[in-house]
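Of the protein chains in this complex, one is absent; all others appear in place.
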């Protein structure tokens, strides 16, 4: 077992002793879950999977389906059209709150129930076609065919009257585009798809990998849709605990009353956790604790400050009328700023000025768009001043 | 003028034509602002300043003082104690909302007025001492002594009855720790400190530089406090527009009714914008548009996906019983994962196994904590298996 | 034409010139009403009818059905059981507000839509039986068979999604005892019964006549149920205008979006008004103005002070050892107080005391319960002191 799996195992052991929280019972079938089940999985954006505990045991996805169906709706219709039906503001209220714009019935965001029902109903097609499309999409996110838990679905359909109420409110306001029975039936089925912690981690890793499932290689959604989806998860994913989550964990995430939580570190990995006992806000108690531990121990908070990187300039030497600047590492704004500063000084101060400035990207790993923009602008400036500007890029990291 | 300033200038020109919004008049003195004023500044975490327009014209900081005073309170008392008085949940409501926990009077977060007043009152000392400390801290963030606008202060003090109401509600609940007059007087003064767009950019860059002012080199707050502060800005900074801001801009930010907005890209730069006309939510209209443009054009969204980086393994060659792996660039989780995978394969598969594995960090720019943890764990594993593990680190990037 | 009809006609003419308000259009069929229709009727508790204008033109009863169906529910189950499902507190909110107890879904009162749907669903029987029972009861209140407006019913059923939402919320909480479709279908039919201003006046007069229809002589509900129904109308009948109504009109009342208003002066008469244009709160503008005029001109406010009545003691004379006290008028508390005082003085002060005190009720019109209690107690006291106590009651007004 490698170091990642070891770390997951450690954290799992530590949190398994927690006994607080209560298995959801508002849907009768959910109450049958085993409170001792506890699994965790991490899937990197390169597609490797690490897991501990009951990581392949399946449970119903419930509210974790919401961001992924939102991503599907964004893919079909774009943000402008979708946001006519559902907003993206945290409501400061619980999952089943009535947070609708008075005049329009537009739910505050797609991650509260009202918003999720409206979002699910946007997908094209009749109930069968729509559910097929949602299942197919969530399966593509997970990288395997997800099954429906018929008993939970029937249990939700039998007891989901508050959700029907929310749906009727959105229908009355004009935000819901279908009949309530049609909309809620698909929604109940969507919530009853069976996933494991590993599935959730793959789904999250797909978001974090710009929409491409890192295990199957399939592009499930566009990169922009992945970003928008994670943005909404960042502010609304944990209901009325979203602010605290941003303070304590700092990763876009979503929980479900089935006991699952997903979280993403963009461009790094996805996480899935499963443990049925929930806190008063409907979030898995062991799941929350596990992610707090992971974030703290591994400095995963998306606003955590990395150590100040070295200068991106590995060397800078003139040989005849060619001045070669060897660059290093990931070129972001701050690296580009140093490079631009250095290169402009070269052009202005060196006597006699180099006729050619050669930028060597051999040791550069990636160039961020902002850095590309700045380097291109600098190159244009140099050329305008009569300097020849050359790029050496054997690894093809640049499109300057 | 370099490429950054050029870009700022372009965006300024483009947004200067906007004529929507209305200068704040709920405090009489604010109504005297010139609606045509428009300035922007960017300060990198290396301390370089870029600016365009009226970037040094001063105006009152207003609500932008809130996150910085929150940072001061966190510095003095820590998160546990501060959060007994003020929460960190977005309230889905306007800046002057009464979003208090019923039993305790604890405001939802430190960036609505009620929460800001409670936070300001936490600082040690009587009114004079407290305001002196706040002014000193905000000045340290800005890198220069900030002045008080006496007329705005008097105007706010004369008309700030809703703020006094909010303060009394928090006092009645127990969240406010001082008398209302004492608390609001300091708060009104704090809001009346004069800043420019450049000042705001330096202040934001200080947050983004782990609490160290990149211009003066002074450590104003601890790195953890900077992260917590930005986390609260990320979910609550733009009032009931915070969710949309995360979708459209994706940078921790804070606006003020004086017409200012600050935003941070952690580890990269801070931004300050100034333009007095406000939208219906109290955010500068040109300021919001400018930051949306900046984020879109330069891909600044904190959840935007970077292009997939190259492998961090520059080369991997065996010479006798020493196998040397040359690494490259920034080592984050995904890089470390590849390295660990590679090194473990080396140890397990190579026949005959190298007696020594030598990791060469010469071309590595920085190592993130999660990567350090994984590499250290891998090293321990190799050593336990009898392999010698060596690090070559001429630039001292590692503490493995 | 007599003086009552003349007065109604005057008030009608005066208010017919009003042109404010807007015919309801949220149910498409309602929008077809003629805004010029204007009728009024008064029916006394002795069964005489006075009318002016379009007093027999029919329109749908809408929300005016609510108190009468509430009366039916109280008749079937009693206040204790009914109040487990629906409260009796004014909510300070509009007719379609979601004013439910969070835990139970119990609506605030039976005169907002949510409460009316729950109340209607309490009635025994399946949908057909229930509607038959409600129609029969409202017909008994009106004294004639009420017809259903099929087109309005179908229009409401087609568009009543907010009502379905409210019903689902009460179902989810446990207050609604039937399926939503079943409950709302009967509710929509109940609201689509056709009534005229005269019908409404008879219905109101039935409430004001202790539950006995003064035209047909049929006891529709028990006196206690009539009192409870009027009590709820007094505080909740005009939605978020109920307080102003009590200030300006001071009669228990109920309005409907069909343009009708009913009001009651207990033990005196019922009023029905019909004029379709509504104000922003959904109350008929001419209807409200007409009732304000009526109340002001005729001093109908139930808290208005009557002129101080004469002493109830017409004469008091001793003849031998019999002292005869002739009483006069309506004996309420204040009359009884004077009589008791007088009689006790007779017994104590007169020398020699009359052996017999004879109370002559020949000129008494009625005795209120509180007066009966006091007179009976006084009689007991006199008898205990050895005085003979006699009642002369040729008109049988007493049960002392």
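For clarity, chains are labelled A, B and C in written order, and residue numbers in each chain start from 1.
Note that in this section contacts are C-beta pairs under 8 Å (C-beta built on N, C-alpha and C of every residue); 3 or more make two chains touch, one makes a residue touch a chain.
Computed from a predicted structure; not experimentally measured.
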Thinking of the complex as a whole, which visible chains are touched by the chain that is not shown?
B, C
In the whole complex, of C:60, C:184, C:265 or C:290, the residue touching the missing chain would be C:265
In the whole complex, of C:78, C:217 or C:369, the residue touching the missing chain would be C:369
Per the definition of touch given earlier, which of C:2, C:102 or C:386 contacts the omitted chain?
C:2
Considering the whole complex, not just the chains shown, which residues of subunit B touch the missing one?
98, 161-162, 164-169, 171-172, 180
Touch rule applied to subunit C and the missing chain gives residues 2-4, 6-7, 44-46, 48, 79, 87-93, 99, 108-109, 208-210, 223, 226-228, 230-232, 234-236, 240-244, 246-247, 250, 252, 265-269, 297-310, 312, 314, 328-330, 332-334, 337-338, 340-341, 344, 363-370, 373-374, 377-378, 381, 395, 397
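The rule is simple: only the chains that are shown with their structure count from here on.
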Same or different: at the subunit A/subunit C interface, is the fraction of residue numbers used by both copies above or below half?
same
Subunit A and subunit B, separation of their C-alpha mean positions in angstrom
21
Distance from subunit C to subunit A - Cα centre to Cα centre, in angstrom
61
Using the touch rule from the top of the page, what residues of subunit C touch 2 or more other chains?
none
